[in-house]
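Shown here is a partial selection of chains from the complex, left in place.
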Amino acid sequence: MDAFEPTPRDQFSFGLWTVGNPGRDPFGEPTRAVVNPTRLVAKLAECGAWGVNLHDNDLVPFGASATERDQIVGEFKAALEDSGMVVPMATTNLFSHPVFKDGAYTANDPKVRAFALRKTMDAIDLGVELGAKMFVFWGGREGTEADACRDPRSAVARMRDAIDFLCEYVKDNGYDLRFALEAKPNEPRCDIYLATTGHMLHFISTLKNEEMVGVNPEVAHESMAGLSFTHGVAQAMEAGKLFHIDLNAQRIGRYDQDLRFGSEDTKQAFLLVRLLEGTGGGGRYTGPRHFDAHAYRTEDEQGVWDFARGCMRTYKILAARAAAFDADSEVRALIADIRDETLDPLLGGGYSAEKAAALRAADIDIDVVARRGLGYERLDQIMMEHLLGARS
Amino acid sequence: MDAFEPTPRDQFSFGLWTVGNPGRDPFGEPTRAVVNPTRLVAKLAECGAWGVNLHDNDLVPFGASATERDQIVGEFKAALEDSGMVVPMATTNLFSHPVFKDGAYTANDPKVRAFALRKTMDAIDLGVELGAKMFVFWGGREGTEADACRDPRSAVARMRDAIDFLCEYVKDNGYDLRFALEAKPNEPRCDIYLATTGHMLHFISTLKNEEMVGVNPEVAHESMAGLSFTHGVAQAMEAGKLFHIDLNAQRIGRYDQDLRFGSEDTKQAFLLVRLLEGTGGGGRYTGPRHFDAHAYRTEDEQGVWDFARGCMRTYKILAARAAAFDADSEVRALIADIRDETLDPLLGGGYSAEKAAALRAADIDIDVVARRGLGYERLDQIMMEHLLGARS
Amino acid sequence: MDAFEPTPRDQFSFGLWTVGNPGRDPFGEPTRAVVNPTRLVAKLAECGAWGVNLHDNDLVPFGASATERDQIVGEFKAALEDSGMVVPMATTNLFSHPVFKDGAYTANDPKVRAFALRKTMDAIDLGVELGAKMFVFWGGREGTEADACRDPRSAVARMRDAIDFLCEYVKDNGYDLRFALEAKPNEPRCDIYLATTGHMLHFISTLKNEEMVGVNPEVAHESMAGLSFTHGVAQAMEAGKLFHIDLNAQRIGRYDQDLRFGSEDTKQAFLLVRLLEGTGGGGRYTGPRHFDAHAYRTEDEQGVWDFARGCMRTYKILAARAAAFDADSEVRALIADIRDETLDPLLGGGYSAEKAAALRAADIDIDVVARRGLGYERLDQIMMEHLLGARS
């Protein structure tokens, strides 16, 4: 066992739907047997994971009776206790059943919107019962193919009504639970509303209880659109809104791949881990490191656990690489803050007419500034050599 | 002259940099002569445009003396008066000069940040002098290639400092001017901060004077990332933040093309014009219809004016198609609101425990709902036939 | 009934799997009942289609006995006869069953490769029995996620072995059947070998019986990668290799959407129809106009037939627009060939030292040539106005 083996102290979590994914895809049938949630929990614990997350229907089948539900939940709680695993996050499946084909909270039919709210309240109750402190919303069907079917402004308004309602439901029940909203630009819908973490952050700023709502950015979802995942996450952190995170890997401009963490776009994965771990300064993310990924369809159950270990190991390798990078004295020199005793006071602390005048009068030789090389090729190459384990 | 010929009543505007673009690109030299701004204004007026927008350096060369500046501005004002054209929007060029190679408001060097603020104040003064009511910010260099060069959270904070400062500058001077922020995910930088209109809307919500700041979404910039431009604009409109708009055309996943409006992704262009014109209900955008595009490099000056006319004509054709679509009785039937006397009161007007209970008790047959066909293939096909002028 | 209603003379065909698609996707269950193939044939005929295509398992379930197979095929032939429909093309499903999870012809396990060949021979027999003259190969699983699992050169060689073998099988049996190979860059595999129509055309040039093998380009597959579909199809036509075509619609950089023909990227759809119909000169494609698309998941069976009619109507509208565009005298003037009596003979008919010398001596004023505007903005705008039905 090397330094990169996962332990519960690392706060790694997986969704039941991730290690339980049987390998069905749009062009093919399942390749693996469905594994019981209680076995998944036990095996995750064996692999070094700390938490397990779930959609309501990952555990309790759609349409189960109250008795069935209670029995299933009881067995699951026992499995948690046996394994020492926790449920840090829960969510609800508002995308698989055909009733959601036009959306859930944004569907045109009030019956669908009502049913979606009801299903979510039940899922919140379930999550709280299992100990979850975070509830994630991914609106997989909240979008369109035939865009004229509704005004996109109504969709935003309906989404707001739903989240406002559910915030109050949580408060009314005295639950210790916060919400994390997850964006995705497309798939399974042609275009999904509130397409990126940026759009979601803005939407949150319009909510009645915005303080209890943050984001759950997912690597694959922002990367599909070719956006810098690190920049999106950083904007959320700067605003105190990074409530949860979904780790996986994805190539740009493709179907939703949910690959093993770090196995694509390794540089962005490094930058992300560095940001979350705070080795470069600026604050550390303290929530769960959640993997929303699944094993290749070529794998049997053993391959699933190889996959799970791989996600966690790569995270820890990248964290070690980031720590070494940020401790590198040449790096520190290259990114040291530039101080300017005259200008710094003018640039911070707000506007005044005097500052404006001083800025206008300041002696700045822009040609000298423009000519200075910034050493960023060197900086980035050092980073790559750390990433590749080629610089000690 | 047909119904689609542009007139000043249509409020079409162009940037000096658009019709003045001489056809240089990363792989080739200019193919057209540079045309004097005063001639550009006169020709735009001839084509039926209403307004002309500008970066400071489109009109006044970088480093011009105060005397030169005043002479140039005087001649330009005379040209505006002669032609009846207005300057609805101004902006500042913080990307061409090498001093901005590391960014402007977010650059690591305080000298650059100071110079950028000073240059913007001057550009604001110029814009106000020319009558502009809107000032656009596009931070073309506010990004990175070597991402470790700064913490992306610092970049957001520096951007906020700058916009907060400049809002106060405007207020302190008593200017009647609002700001519109323009996002772009990449190019010329590998990744640009605040990558989409969504990220920008959120950023605005964190400003001290957020009421005077909105967005200026550009078709090409959101489309590069494959996002639905219509959804992004709709979110801005729903929040009262669509202050300006940049119209052009772009294929997804490419360099910044700035093609003639409507000449790519015609369906999205239709949906956008329909949204802006409000033919489907939900409110109309009343600001300038600004084109931020340029003629192909194969064109001479005549080709530039063909290009400009083409932008405006296509907008008007699409507006006519949208009006016909929304007046089509079959369309109205397909997208009529579904009312539900029992559920509608539960879904609007906020949460109560009683509503939650009523939702849980409501009689909803989800299988019946799930089976209902929604007619969206029909709806979209009718839309395409309107778009193609094949349905009267 | 207007001029755009489809008729059998238009040679429109659909796959059983297209109008039979029940609306399952990676995130959701089916939304429509499965419809019997014989009913699909009858309804397609009603809609004006001419042909129906199939995978072996669209008609005969995987693992059916010989007796079952013969009964099903007999009923299907009767349905064809009743409706006057033909089966122009057949193919085999080498992607749904888990046995193909590592590929079919390129799988590492010889058992899989052997089974894939055997299944294809049976599917060829079935296709020939139903009257098909074309057999399509789409190797949905011929790719990788973990790229180190095999040398990509071996994959190409294995693919060649398989197609060479099957060509000989067809000849040995005296079948009147040609092959059409279909490329796709990704999905369901992370990367699929022979990623585009270009790669496939080259692969064909290395086959033993290359004369009996051509391509079956699909709009969605090339468009996913953002390539010009028209250019790829044109290259195939120029080489006499356009044997079949799959029509649908797709946004760039996304999951495989298979949308209603013409409903996205309408300009490319126009350019494609213009090329296939040969209205601009240069030869017409005479094979089937096959739609490989499916209705939105929001639709019931009625929506499926709306979808099918929409595909065909849009094709006919675009064909009419293309004819009008190419008959437009202004267009003809803009794209008329430029003749040069001195240079034309030097540029055609092969090399000679004398031609080389004459080219070097020719009097060419490149500055004059460079300055000439080409009128392409005008040309493209006229095209858009024809497309939008706004120019008569």
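Per-chain numbering from 1; labels A, B and C assigned in written order.
Keep this in mind: contacts are C-beta pairs under 8 Å (C-beta built on N, C-alpha and C of every residue); 3 or more make two chains touch, one makes a residue touch a chain.
Treat the numbers as computed from the prediction; the structure is a model and nothing was measured.
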Size of the entire homomeric complex in copies, 3 being in place: 4
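Quick note on the criterion: only the chains that are shown with their structure count from here on.
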Subunit B-subunit C separation of Cα centroids, rounded to whole Å: 37
For subunit A paired with subunit C, centre-to-centre distance based on mean C-alpha positions, whole Å: 38
Inter-chain centre distance, subunit A versus subunit B - centres from mean C-alpha coordinates, in Å: 29
Residues of subunit C whose C-beta touches two or more other chains: 31, 226, 251-254, 296, 298
Touch list for subunit A against partner subunit C, complex: 23-31, 95-98, 100-102, 140-141, 145-146, 186-188, 190, 224, 226, 251-257, 259, 296-298
Touching residues on subunit B, where the partner in the complex is subunit A: 97-99, 101-102, 108-115, 117-118, 121, 145-154, 156-157, 161, 164-169, 172, 185-186, 191, 193-203, 205-206, 224-228, 230-232, 234-235, 237-239, 253, 271, 274-275, 280-283, 325, 331, 334-335, 337-340, 343-344, 346-348, 350-351, 353, 355-356, 359-360, 362, 364, 366-367, 369-372, 374, 376-377, 379-380, 383
Residue ranges of subunit C in contact with subunit B within the complex: 4, 31, 226, 251-254, 260, 262-267, 295-296, 298-304, 306-307, 309-310, 313-314, 317-318, 321, 370-378, 380-381, 384-385, 387-390
